[in-house]
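Only one protein chain is missing; all other protein chains are in place.
In order of appearance the chains are A, B and C, and numbering begins at 1 in each one.
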Amino acid sequence: MERHIPIRLGQVGGGVGAFIGDVHRIASRIDGQFVLVAGALSSTPERAEESAAAVGIAPDRTYSDWAEMARAEAARDDGIEAVSICTPNHLHVPVAKAFLELGIHVICDKPLSATLDEAKALREVAQGSGALFILTHNYSGYPLVREAREMVARGDLGAIRVVQVEYPQDWMAEAVEEQGVKQAEWRADPERAGAGGATGDIGTHAFHLARFVTGLKLDRLAADLSAFVPGRRLDDNAHVMLRFEGGAKGMLWCSQVAPGHENGLRLRVFGEKGGLQWFQEDPNALHYTPLNEPTRRLTRGGPGTSGAGARIPAGHPEGYLEAFATLYNDAARAIRGGDRGLLPDVVDGVEGVAFVAACVQSSENDAAWTELDI
Amino acid sequence: MERHIPIRLGQVGGGVGAFIGDVHRIASRIDGQFVLVAGALSSTPERAEESAAAVGIAPDRTYSDWAEMARAEAARDDGIEAVSICTPNHLHVPVAKAFLELGIHVICDKPLSATLDEAKALREVAQGSGALFILTHNYSGYPLVREAREMVARGDLGAIRVVQVEYPQDWMAEAVEEQGVKQAEWRADPERAGAGGATGDIGTHAFHLARFVTGLKLDRLAADLSAFVPGRRLDDNAHVMLRFEGGAKGMLWCSQVAPGHENGLRLRVFGEKGGLQWFQEDPNALHYTPLNEPTRRLTRGGPGTSGAGARIPAGHPEGYLEAFATLYNDAARAIRGGDRGLLPDVVDGVEGVAFVAACVQSSENDAAWTELDI
Amino acid sequence: MERHIPIRLGQVGGGVGAFIGDVHRIASRIDGQFVLVAGALSSTPERAEESAAAVGIAPDRTYSDWAEMARAEAARDDGIEAVSICTPNHLHVPVAKAFLELGIHVICDKPLSATLDEAKALREVAQGSGALFILTHNYSGYPLVREAREMVARGDLGAIRVVQVEYPQDWMAEAVEEQGVKQAEWRADPERAGAGGATGDIGTHAFHLARFVTGLKLDRLAADLSAFVPGRRLDDNAHVMLRFEGGAKGMLWCSQVAPGHENGLRLRVFGEKGGLQWFQEDPNALHYTPLNEPTRRLTRGGPGTSGAGARIPAGHPEGYLEAFATLYNDAARAIRGGDRGLLPDVVDGVEGVAFVAACVQSSENDAAWTELDI
Partner (left out) sequence: MERHIPIRLGQVGGGVGAFIGDVHRIASRIDGQFVLVAGALSSTPERAEESAAAVGIAPDRTYSDWAEMARAEAARDDGIEAVSICTPNHLHVPVAKAFLELGIHVICDKPLSATLDEAKALREVAQGSGALFILTHNYSGYPLVREAREMVARGDLGAIRVVQVEYPQDWMAEAVEEQGVKQAEWRADPERAGAGGATGDIGTHAFHLARFVTGLKLDRLAADLSAFVPGRRLDDNAHVMLRFEGGAKGMLWCSQVAPGHENGLRLRVFGEKGGLQWFQEDPNALHYTPLNEPTRRLTRGGPGTSGAGARIPAGHPEGYLEAFATLYNDAARAIRGGDRGLLPDVVDGVEGVAFVAACVQSSENDAAWTELDI
């Protein structure tokens, strides 16, 4: 009988308030496989300390210099086993190298780097290291995306002919990088984001998703990039035609200026024997059409799927867990002396039981109107 | 600068393999506000020990008797501050009482109890206790459900006239309780579930959701309950007409025998000035119609909402976090020496950066076909 | 080789501007099976004449008194063979009787009458007449509604257990009958509409649809009717529980005060072996779930359907014909000397062909940018 022991995790970047840093922390906690014990959450010492305290990292394992953190943690007996990198793109490579070279596993946000040369340099380091390098192309973690990959791999669609992938957003339709929106600032800055704007930020996700599901290798592409917002230095819209090895063709569209789309990542794959469609904003459904048959709506963990990767039953959207967590969060606040807010209490419970009792009584009484006995 | 310290949590029921026990554990971890340190996860000692070990509870805080656990934990300096109750319905009340009487906060699954008398007895205990009693009507934790409640409360819909709520499922359309499906066994057993079948299990959720969003108090109901599956002793379908105080009327339908519905909880509320609709299987959208205007699709955290309760930006379904967590889970397996499985690696990263570079190069070259430099 | 000759049709009620009168006229023309040659479109002579002229009825076959029309047409060699009745409800029975008794077929709008006694009286007349009596429960004309009926009849769903039908609207959420909305005036007036408001106007449609698809006979019902709009004399919302012969149960909801619903007629039928769903606002899809299998989206005329009743291929919504007709309508206006409006012309045609030519040329030239040669 082996006892569960979480892996010791550190984090670089992702000070409190940063979107993706918080996502990495939450993701690392959901299955209880990691415990966050060290961090260089910011290069500004004060912000680094505040952020670390807010997430429960001890003062002696709080750093503002990631190089120092790497050295110090590697030297401890109880040092971190893995590090999560949540910095802007241009720091991914130097940070990853520092930890990999000390034998610490790296979990790194995408894109890998700001330049292709750096990316190749990291490839050498990573492939020569005993430590793992993991890139968080997180859309490949959706159960139905993995299901889709399996379907293609086992030939359900026959040879693939056409791949349509798109990732439209609308949050950068105006020059928000000049209006103090932090998330936009570094994404619109070639020094920190690299040569691609929308292509680097979301195009890489769309590209990986297409690759992941189809297994096809891209042979060449023809691209038309635009920066529609006046003054923007990186592309905010890209139209790309794709040719894959083996003859399949495709289109990729990514945009940050498409009003009405929040995170509209959508993949459609068509083969000789069928087609499928998956949409990130409705991730619990995979639409599968065998040629000349009606379209079937497969659900995560539902009939006709492997059920792999599903934490909760079909029909509960994956956000079910977050809604549940909100109650726990509210409970924590109340337990710490804050107000109960909207938490259901025993009176709600009595009402619920009284509701059942009234239903039973009314039904036994030929559906007579029955008051609740509360 | 205050350091974050999680609340010490215990759990009764929910041995490994139980659906709702695992949901409570995951929910308690997502925001890092709780740490699970004690448990009576099963009344069978061996199963209690295995389950506790699997979730990382220390042997000296592993119990098979919840009454003993209550006494022992209350006596420790570092004893649990709160307990999560995940047993079948008929045990909710005795367990809750035991902990509340020792001043330990209770987070309890629904329905409150198997009988109305017990529910009322617990109400007295809970209201006289210094400890908190929290019932996990988890659908009230969805950000857009809370948004809906606020909209009704501030009068966006005017006086409410009609409330339509339904919760159809299909997993009990056959006699699965006789085929070894554990989840069905106790739900179909009046000794453990109480007087209501579908009404108790899902009808109470639908009822609470309607109450929570509208704030209306139910005056009376007329119900027609059925057990369609031969041999079933509790209702598996309920049709209920509702009359609320103040004149609003409604219908509630819950069913476990409706093929095509997994967890189809849906609420529609209509008032003098507008209507709204929320559907659990698409929880990130709230459809709002001001009278004589087009229907608007509000998204969690999107334009026109308060954004309260949203952990991630609009457009990312809440399951985004679980997909991310799947990568962390896979990473933990790999770090512990297992295989990488489907984890993206540095080669994927190089490809992504090469994709961006090719896009930029092709676009600069009038969309000429460009190979990836990998 | 038999030549097609349309049936000679008359119309009572439905003067120009009336919704349902125009619907009957359009419907009678679509398949070219009828030609409208006589009419008593209004009881006001002047309005009767204007309306008749506007729809091309000759002056000598224009009437303002339907009794006179019945006598006169019955006496002509080329008299009408059938009559379409589009009056308010309370006139359906006397008009229908008059024509049936003279051997003229009757096509009558629903509901059959304002009172049950009248309905029964008409039943006797109709059953004793050599002429046909046809009631336009038009939803039974949708191809996929007929498909659903066949599926139930041949046992695809097994024995039916639960029938959920609803017909919510929002156009009478305010007292529009007092604001000059003609369509609302007679529907809210017990003298002209009968004892039922929403129940008579749309509840009868929902009821017929459930009956038509399931073939089940209603045994009894329990109803809760409301008039939510102050001053309204007939119900504008009805909650009804249904019990069918053989043990199936159901719910029917109809409402004229549900903001966000235009004509939300929806039917769901659940049996031992499967379930199906059809929604009038998406009439070209029928969702069918065999128990324990993924839901299939059947389309009108698509794979897995009989294709019966489809005028156009799957994927073209039935409104395709109306859009096409709009071009013909515009063409008629232009031919009569009016402006072309938005009609595509030869320049559009050249552009289209130039588009194809440019596509072919660009593709042959390795996707080089190519201008249109127009």
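Basically, a residue touches a chain if its C-beta (ideal position, glycine included) is under 8 Å from a C-beta of that chain, and two chains touch if they have at least 3 such contacts.
If you're wondering where the values come from, they're calculated on a predicted model, not measured in any experiment.
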I'm checking contacts with the chain that's been left out. Which of C:37, C:69, C:126 or C:229 qualifies? C:126
May I ask which residue of A:85, A:258 or A:314 touches the chain that does not appear here? A:258
For chain A, residues touching the missing partner are 161-162, 164, 166, 170, 173-174, 222, 224, 226, 228, 237, 239, 241, 243, 249-251, 253, 255, 257-261, 268, 270-277, 287-291, 295, 366-367, 369
Positions on chain B where the hidden chain makes contact: 222, 241, 288, 292-299, 302-304, 367
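In this text, only the chains that are shown with their structure count from here on.
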Compare the CA centroid of chain B with every other chain's and tell me the farthest one. C
Cα-centroid distance, chain A relative to chain B, in whole angstrom: 21
Shared-contact residues (touching 2 or more other chains) in chain C: 222, 241, 288, 295, 367
